[in-house]
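Input: a single structure, listed below in structure tokens.
The other protein chains are all here in position, but one chain of the complex has been omitted.
Let's turn to chain A:
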Amino acid sequence: MTVPKDIPDKWFPIVLPLKRKKQKGLNGAKSTKKRTEEERRVRANDREYNEKFQYASNCIMTSKYNIVTFLPVNLFEQFQEVANTYFLFLLILQLIPQISSLSWFTTIVPLALVLSITAVKDATDDYFRHKSDNQVNNRQSQVLIRGSLQNEKWMNVRVGDIIKLENNQFVAADLLLLSSSEPHGLCYIETAELDGESNMKVRQSVSVISALGDPNNLASFDGEVVCEPPNNKLDRFCGTLYWRDKKYTLTNQNMLLRGCVLRNTEACYGLVIFAGPDTKLMQNSGRTKFKRTSIDRLMNTLVLWIFGFLVCMGVILAVGNAVWEREVGSLFQSYLPWDPPVDNFLFSAFLSFWSYVIILNTVVPISLYVSVEVIRLGHSYFINWDQQMFCSQCNTPAEARTTTLNEELGQVEYIFSDKTGTLTQNIMSFNKCSINGKTYGEGTDPLGPQPKRLDFTPFNPLADPNFCFYDDTLLESVKVGDTHTHKFFRLLSLCHTVMSEEKREGELFYKAQSPDEGALVTAARNFGFVFRSRTPGTITTTEMGRPVTYTLLAILDFNNIRKRMSVIVRNPEGRICLYCKGADTVLLERLHPCNQELMNITSDHLNEYAADGLRTLALAYRDLSEDEWEAWSESHRCADKAASCREDRLAAAYEQIEQDMMLLGATAIEDKLQEGVPETIAVLSLANIKIWVLTGDKQETAVNIGYSCKMLTDDMTEVFIISGHTVQSVRQELGRARERMIDLSRTRDGEKEEGMEGGFMENGFKEAQEGDGTGGGGKQLQCPSPSPSAPPPPSNLMDNISGEFALVINGHSLAHALEADMETEFVSTACACKAVICCRVTPLQKAQVVELIKKHKKAVTLAIGDGANDVSMIKSAHIGVGISGQEGIQAVLASDYSFSQFRFLQRLLLVHGRWSYLRMCRFLCYFFYKNFAFTMVHFWFGFFCGFSAQTVYDQYFITLYNIVYTSLPVLAMGIFDQDVPEQRSLEYPKLYEPGQLNLLFNKREFFICIAQGIYTSVVLFFVPCAILSNATQSTGVPLADYQTFAVTTATTLVIVVSVQIALDTGFWTVINHVFVWGSLGLYFTIMFALHSQTLFKIFPNQFHFVGSAQITLLQPVVWLTIALATAICIVPVLAFRFLKVDLKPQLSDTVRHTQLVRQKKRKPVGRSVGGAWRGVGSVSEGRLGARGSRRSGYAFAHQEGFGELITSGKNMRLSSLALANFASRHSSSWIDTLRRKKNSHAHTPPSASGESSPAPSCVSVSVPPLSNSSSVLGGTPDIPIEEDRGATLVQNTQTVAASPTQTPPASAPASEEAAVLTPAAVRAHGGDSPGGWTVTLGTVQEALFGWKTRTTASNSPGPPSVAKETSQIE
């Protein structure tokens, strides 16, 4: 990877840089592979054998250069830049004396400057890549060599080695799991770095090998693996193990992939199959693509055009030269004989062409690229420095990791966002519940006083101190012993698949498969129904302080179709009860008829919760008689043993018992959004940016989040759901959606014409689903428009869709939609929608979607994500943004910009991006202008000097004009300019639109600029020409000599362009003043110095302008000329701009104007455009009535199969089976716990594991569903350790107070404790959010609150004091 192997092929196209570009796209990326590997053979412990195949080593290289290759490769790369090659070519031309119309240094100085600045930048970038590579390559791993474990660096690990992994270690390469310290050869991994799924997954080794166990046996293991060649499919592996003359099939279940982290497993051994660049992680990460901005591309095109223009000018002048030489020059030979080698007017014209190419080369602005780089660098620093993008909780500032994309931030049209960790914090919290028709946990009133957070510790020593709940009526209801409330929480404490770990008495850790389940169990725990431990056959809880052990009779596991899970338990009294929780849609159908009334109330509550974007579950129970149980148990056993259709039979059996249940209530869980997400999305969509959410989550979860972050709103005309499993059905659904859109927008338009509001149209949540069998029937509603798939309507029709639509598409449907023949259809449908949500997408699909939009829409895309699963998307989008501090650093490393909060995105785009774009455009306009004004003078002069390529200016002026005299003011403008203040651009998101429409710098603007430049050059030449030709000094000496003319023109030019930059600069900081005035001053200083006697005396040959400046600039006529020319150049511009502002004001003009007026009048702030989005936040509160049809998403983010693991006891260690509370192996491992906590912060939410096929029939009967995750800490996973301890200490002191008698805890220590905790809580409530958000939404405030609490705790200025205080109490 160090040196691209295909360099030799590329040398040729350097002559034809354009051709190269086209080729590169097609085959450049893939041709690096030396050979195609057909299959891979790896023999364990046999390096010699494996070396025959020359497999890649485990050393990774993401850097581009090393010390030796840096110079040639970097120069080569730089000369791929059209402009650089061009300058090199010019330099060569200038060395030919016949042609050279300028000294060589006029080109080489700027060129060297350009090259060295870029080279320094590249070198620094690469240095950091080297550093990170080295860091990774030098990680230690334990390799089994000749029977003993030796420490080796990662880079020295070879294919075929057996390496040992310990808990919490990163997997070094793609390994075949051989054996594990856990029973059954199981081990747990977390794949967050790889695919972003934060739940743990189970891997199992082939049973015969897992029996080998210890290193001594493994050292003699000589199995051979034959498998597929390296590929990037994360969820697939296919191979065979040959060992002792037997064949064993290997699947992905046996593999540990690089990038995973080993969890909950003491140690395991693995055989390296793929190493380094062959690993799936690296195969997925792709090559680092060099991103260019659209302005870059436009700039390159324009440079080419200018080049063409230059050639035209050269040709015109060369023809002129030929004519002149023939008509005049040949006769003039007595004074100016032709050079002997020339001696021919045609040849002279040929030379003249090249000479003109040299002197006119400045139309291609030589310092353009350096200046652009410098400006971008400046903008990047502003991003890095922005305090308002600094997250004080995570102590991370925003970072512009690439400095080349800034202005594109001002042009974004599509944002592709990951959900978990990006929009949400991935923290589930138990927010509300409805018990027996009474709802608890009111939404916080933003105006009212902050409700007090409930303190559970006095009541329940086992409570999780991080659990937040605000409604004390619920706690009261528990305390007074309300039966329903007790049943409700008992259900929550029993009906789940959470595993517990109790390292010390009372120090409970829940490992939940999905965070929402964890949140529910934690809620039950805090309300006095503590789940303590489980065995395959029992569940032990502490109910209101009293230990109870239930016999677990059956787990009726969850799956996607059932959308519910149940447990059947026998309580100590011997009564059997079924507890069920599940989606309301399925659960409410299975209730006993007598529940009708309660059901209605609960339904209302559910709707309320759902409208708040909460994830809901309905809870129900059923008392079973012994007979019923026996009967069902029998039928269940039959179903379980059935050889065929086991799944279906089981489902039927479950269905049979889950009937006539009694409704208990409903829960609402909040998937906490990050701070400011709905507002940010509202602002961004007002800025006409389309937001697509691409998530690995389930559809329901994704849709729910869509609602809670206001991407989807109830006033949307329609939300389409595409979830077909076949090409045909997807096509049909898309077609239907389009038809519907066209229909609706027609009616809508019609309605509008009639003057009616389209607001009360159907707020349909239409499930336009396919009818073919694979998806199963249970979850589907009917399809309203059964028309067959229509051909895609003409795109213009789709462009004019009015009305707000949203599209939700499933991963499997997306796979079809992304196929070549359907992609246009998909794009046209999706792009007509305001919001698009893709759920259950794989990392690769994320990238494909981005690529699709890039391909079909000429729009700038931005991808934002936080996990390794977003890397591909981040890389393929025009701009990649990484959210740091949540889920590892993979995304950040691949990103172009990183910060730690989603809400910073609006500032990045609307403030920094907008400014960058504006500045860059103004910069470019001015830059082209000034160079045309400068250069075209030579062209006009050509007609008066016999087309001899005589320059108008002194050559030093030509050298310095671009890099000294005019560079700094335009740089200052390019870096500091502002049209409207930052608050305004957030207030008026519409200000962002010119960037998307590419209005500020496009081909039209470019032509205007160069036309202005040419006009200026005409004035610059002809005005002095007309005046000076007859003018004399007051001493009678004529002023028409060449040097006077040169000085006059040059001075006029510098003054005119300075006045022009003064006009263009809208924001005059001190720096602008210094640069503008300084440049003028510098011009005169340098000119006087160059024309001084001193320099002439040293180099008489070089400075023959001696004295010109001094004498010329003393002449009043010269100054009158300068003033006249300046006026002629500037006055029309001024008038034009004034009229334009008055006649056709841009929004920014208006805003700027109002700003000015406001400053003068000090009037209260106006609202006009800004008011629009402010309203958005509060919309939902106002329209509680309108949300009728939407059903909640339910809070089940995991997959089935976990129940089976529990009942089989497979995933339980002996220790936990023995309920050894204190014998935990980890009891002392503080750091371990801490690390786990950290990791749980970094978790992405609950998307189910790699298998994306939800159809149960696909799951093979014989293979245990090991793909399930095992354990993730519960809903509020970040219990600061100190606080924990404090709590334990306190608990010891007040065991009596919190006794099971349920007396309200009123003892002194307890209240002390409460008082102690308050400061932390107050602090958490305290300070304003850095963004200064006016939080209008209860949910957001919740999110804010939870977040603050967490970070305050983990940054722990609070907890130590708690500990101190408690010790005082003691």
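Basically, a contact is a pair of C-beta atoms (placed from the backbone, for glycine too) under 8 Å apart; a residue touches a chain by one contact, two chains touch by 3 or more; residues count from 1.
Assume contacts and distances are computed from a predicted model.
Not every chain of the complex appears here, and the one that does not is recorded in UniProt as "Cell cycle control protein", selected from "G-patch domain containing 1", "Acidic fibroblast growth factor intracellular-binding protein", "Cell cycle control protein" or "glutathione transferase". From the options A:Pro72, A:Gly481, A:Pro1038 or A:Gly1081, the residue with contact to the chain not on display is A:Pro1038.
Touching the missing chain, out of A:Val727, A:Val1106 or A:Leu1147, is residue A:Val1106.
The missing chain, though absent from the display, is touched by one residue of A:Leu178, A:Leu281 or A:Ile1027; that residue is A:Ile1027.
One of A:Thr62, A:Ser132, A:Asn300 or A:Gln950 touches the chain omitted from the figure, and that residue is A:Gln950. Residues of chain A that touch the chain left out of the display are 101, 328, 331-332, 334-337, 339-340, 355, 381-382, 384-387, 390, 392, 395-397, 915, 944-946, 948-950, 976, 978, 982, 1023, 1025-1046, 1066-1072, 1093, 1096-1097, 1100-1101, 1104, 1106-1108, 1110-1111, 1115-1117, 1120-1121, 1124, 1127-1128, 1131, 1134-1135, 1137-1139, 1141-1143, 1145, 1150, 1152-1154, 1156-1157, 1166, 1168, 1355, 1357.
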